[in-house]
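Here you go, one structure.
What follows is part of the complex, with its chains left where they were.
Labels for the chains are A and B, by order of writing; each one numbers its residues from 1.
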Amino acid sequence: MTNLALAFLAAGLGAGLSIIGAALGIGKLAAAAMDATGRQPAAGGDIRTTMIIAAALIEGATLFALVVCILLATKAA
Amino acid sequence: MTNLALAFLAAGLGAGLSIIGAALGIGKLAAAAMDATGRQPAAGGDIRTTMIIAAALIEGATLFALVVCILLATKAA
């Protein structure tokens, strides 16, 4: 086993852990968004905008982390 | 064991962890969607649209991570 072995392991585990975080985070805020829409349908558009801004912040950091994983998964020796 | 052994391990664990995150996240937001629909059936269509947008954001990041796993699982030495 060379150094690459642990790089590959890190790529897989890192991607999995990142999705656990990102999906739970987006799931939580989207749940709140729909809950709020159900209570005040009139504010639906405004809430959806806020939801997309917040989800984009999470999505951005997640993709940043996934790029680290891609970088590790495609390393040459 | 060569480097590939840990790549295979990472592929399997990464896929499993990703689904834990994605399924719990989508499950949470879909639960909120149905809860809101049950309280305000009139806003049902609007809520379903929001649900699909949010689920798509999660689904996207998840597939991105699963591609990393596929990439590791099909590596040639």
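Note that a contact is a pair of C-beta atoms (placed from the backbone, for glycine too) under 8 Å apart; a residue touches a chain by one contact, two chains touch by 3 or more.
None of these values were measured; they are calculated from a predicted model.
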Homo-oligomer size of the whole complex, from 2 visible chains: 14
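Rule of thumb we're sticking to: only the chains that are shown with their structure count from here on.
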Whole-Å gap between the CA centroids of subunit A and subunit B: 10
Parts of subunit B lying in touch with subunit A, wherever the complex brings them together: 1-7, 9-18, 20-22, 24-29, 31-33, 35-37, 39-40, 42-43, 46-47, 50-51, 53-55, 57-58, 61-62, 64-65, 68-69, 71-72, 75
